[in-house]
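With one protein chain withheld, the remaining protein chains of the complex are depicted in position.
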Amino acid sequence: MTLSTPTRWAGAVRASARTGRRPRPRTDRSALGAFAVLTAPMVFGLGLFKYVAIGWSLLLSLGEARGTLDPTRWVGLDNYRFLLADPGFRDSLLTVVLFTLFIVPVTFAASLALAVLVNQVRRGRAFFRTAFLVPAAVSYVAAALVWRMALFNGLPSGIANTLGGLLGLDPVPWIATQHPPLYWIVLITLRLWLQVGLYMVLFLAGLQAIPPQLYEAAAIDGASGWRMFRHITLPMLRNTSVAVLLLMTIAGFQAFDEFYNVFSGGLGGSHTAPVHPPLVYLYDIALGDQNYGLGSAGAFLLTLLIVAVTLLQGRITGLGRKD
Amino acid sequence: MNATPNAFGRRRFLTTSLLIAGGAVLTGCAGDPLKKSGDGSTAKITLNQWYHAYGEKGTQEAVKRYALEYTKANPDVAINITWVAGEYETKLNSALLTADAPDVFEIGDFRHQMVKNGQLAPLDDILADTKAEFSKADLDVATVDGKVYGIKMIDDIMMLFYRRSLLEKAGLTPPKTYAELVDAAKKLTTGKMKGLFVGNDGIGDAGFLLGWSAGGDLIDNGKVVFNRPETVAAVGALRQLHDEKVLLLDFTTDWYDPGAISQNATAMQWCGLWAMPDIKKNIGDDFGVVPWPAFGATGRPTARLGGWYELVNAKGKHVEEAKKYLQWLWLKQTDLQQDWCVKYGFHVPPRASVAARTTEFATGPAKDAVAISQQYGKSFPNLWNSAMATAFGDAVTKIAKQKADATDALGQAAAKCQAELDKQLG
Partner (left out) sequence: MIRPIRRRTVTTLATYAALGLAATAFLLPFYVMLRNALMTTRQVTSPDWQWLPDPLTFDNFTELFSDPAVPMASALGNSLLIAGVTAPVSTLLASMAGYALARIPVPGKGVVLSFILATMMIPGSVTFIPTFVVVGALGGVNTEWGIIAPGLFNAFAVLLFRNFYLRFPAEIEEAGRLDGLGYLGLYRRIALPNSTSMLAALGALSFIDSWNAFLWPLVIGQDPSSWTAQIALSTFLTAQSVNLPGLFAGAVVTIVPLAVMFLVAQRHIVQGITMSGLKD
């Protein structure tokens, strides 16, 4: 039905365009109509599922709402105060900030490095690109399963322990060990495996748009590979890099799936997980304890943090600056 | 770029999306999954009932059979069963917000908050004189302000399973104190096998168990008390098991699955009565059960008493019918109750009269389990919630694995839990 409307409208618009003698105002009106038709579904959908949701959530966050979505009592900023005073929630914010600070540069470097390498080879380029890209099609659930049950389980038959055994190392419980925190290796390799491919393709597209003459000229000047990378490749990839950094940062702050699926003990829940990123923490508050007011307040605090960080990042990287 | 309109590509794209969208609308109209009526019966009322997915074979068929029997006896009422696998409680909580909320549902840990939210109907009238048949512990947990809101369907006792032959070979007797447990775990740890399994994270229920086994508790009379010195000392001792590297960690299945002890990955495992038939099938009679041993001189053995309560949604459309159904199934049909407890998995019937005639508990480890349950069984207080569990679990994890100071960590967690508790009571 959304598809048939433009068809009918198109006919009407065309008809009016033909009969019109004074083209300017009519064109404007038809432009307005066309604009409305094309944007209405998106505006309506976002209005309903984002703006109404956000508004409702804001009300919930200012009230006491346990086991119900109609706040029973207004409590002002109590929920916010409670969360900011809660060491558990503060820990979770700190966790996600550290996680993002670490995962973003690592993902960035890995995907850029792979893109550069893939771009350099002539034979087998499609094969390598595919090999790195296909994991992007795998879900966090499936990947968490493989990581937890096969690659990093604590048995001597686990893949990581088998490889370690070849080097003469003893089997290690990867997820349960916190001193040193080996579980980060599990979480980070998991995210890299899933995400590097798509970002690599973005960089690859950027690399292929760099005019080869630039490199040829630099080569004549006797520039080395590293200098060419620093002075040609990186600057030419600036806009891609800015966009990729933004996407990675937002994705980092939203981490939920791998933490949930790697640490969840099924019926036992995930209360003894070594780290709870904010979304996992809020998920427990809202859907574990039915405390929707507190959960909404937490969602707003997290949003504030994300907005602040992305704005800061935009400032630093000059996002949106035209050049 | 190709400037001539690619008519074929466009049309194909549009037709495909139209077809798929149209198909979705059609299937949406034809088969709304919730509007199933009870097998085409003429029932006027459909009660929605929720179970979490029990792991044992035959359980799902069994509850469906009970429901059909009820409809046979009461043709006006059909029962629509939802079998919820995965994280049960969060799914239940979100469902309770909607118009399609279950009328009758079960819950593992009874929550005081649900009564306060007005989500549960009191069941004293249907319980009536059968009340005397339930244990005080089971009733207490489901009682708020003198009214009972839940009927226990099964009692699940969790305890320490040990391999008889391995303990004998090492010249050990089943541990009676925590020191003996640590010692046994050390001696039983060999190259291929670990001494003890309490959970993949090496924590599981051990924090609670240590606290209880030192005579401590979580909440007492509106106060969070797990930060008292004797409890702190006990919980702090969990570090010994980690430092000695005698715990099985990151196994594939978790503590509630008998896999680890059945596959010779551990010599002792914290597990539940439900796993007993499976363990028996795999290792025969080569096992025994004991409670979690006492901590220190003043402590006493302990065991966690879990199980499931059946509840009625006070905000449902058919509260009276739901109560009637509950009374029929979990109070009157003693044969079905017995069938439910021992024919598929292995649970203690909470009702004294049903338990008495269940012969499966007459001998061996099963008999020991019932004794452990009656003597040492301890449940979470109904004021304990997910936020508290996270705070406590965090503290225990830090103490055991990151060498945090036990007094500090549990003190902080207690402050957090007290704030939660005050909110619940206030």
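First chain written, first letter: the chains are A and B, and each begins at residue 1.
Methods note: a contact is a pair of C-beta atoms (placed from the backbone, for glycine too) under 8 Å apart; a residue touches a chain by one contact, two chains touch by 3 or more.
What you see is a predicted model; the values in this text were computed from it and never measured.
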For the chain that is not shown, enumerate the shown chains it touches in the whole assembly. A, B
Among the options A:Leu84, A:Ile185, A:Ala218 or A:Ile250, the absent chain makes contact with A:Ile250
So which of A:Leu77, A:Leu98 or A:Val121 would be touching the chain we can't see? A:Val121
List the residues of subunit A that touch the chain left out of this view. 2-3, 6-7, 9-10, 13-14, 16-18, 28, 30-32, 34-35, 37-39, 41-43, 45-46, 48-54, 56-57, 60, 69, 114, 117-118, 120-121, 124, 127-147, 149-151, 155-157, 159, 162, 193, 197, 201-202, 204-206, 208-209, 225, 239-240, 243, 250, 253-254, 256-257, 260-261, 264-267, 279, 282-283, 286-287, 292, 295-296, 299, 302-303, 306-307, 310
If the hidden chain were put back, which residues of subunit B would touch it? 1-3, 5-7, 9-10, 13, 16-17, 20-21, 23-24, 27-28, 32-34, 53-56, 60-61, 82-87, 90-91, 94-95, 97-100, 192, 252-253, 256-257, 259, 263, 278
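In the analysis below, only the chains that are shown with their structure count from here on.
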Which of the residues in subunit A end up touching subunit B in this complex? 3, 66-69, 82, 86-88, 91, 149, 152-155, 158, 173-179, 263-269, 271-274, 276, 281, 283-285, 287-291
In the complex, go through subunit B and note every residue touching subunit A. 14, 17-18, 21, 52, 87-90, 93-94, 96-97, 108, 113-114, 116-119, 199-204, 248-252, 254-256, 265, 385-387, 389-394, 396-397, 401-403, 412, 416, 419, 423
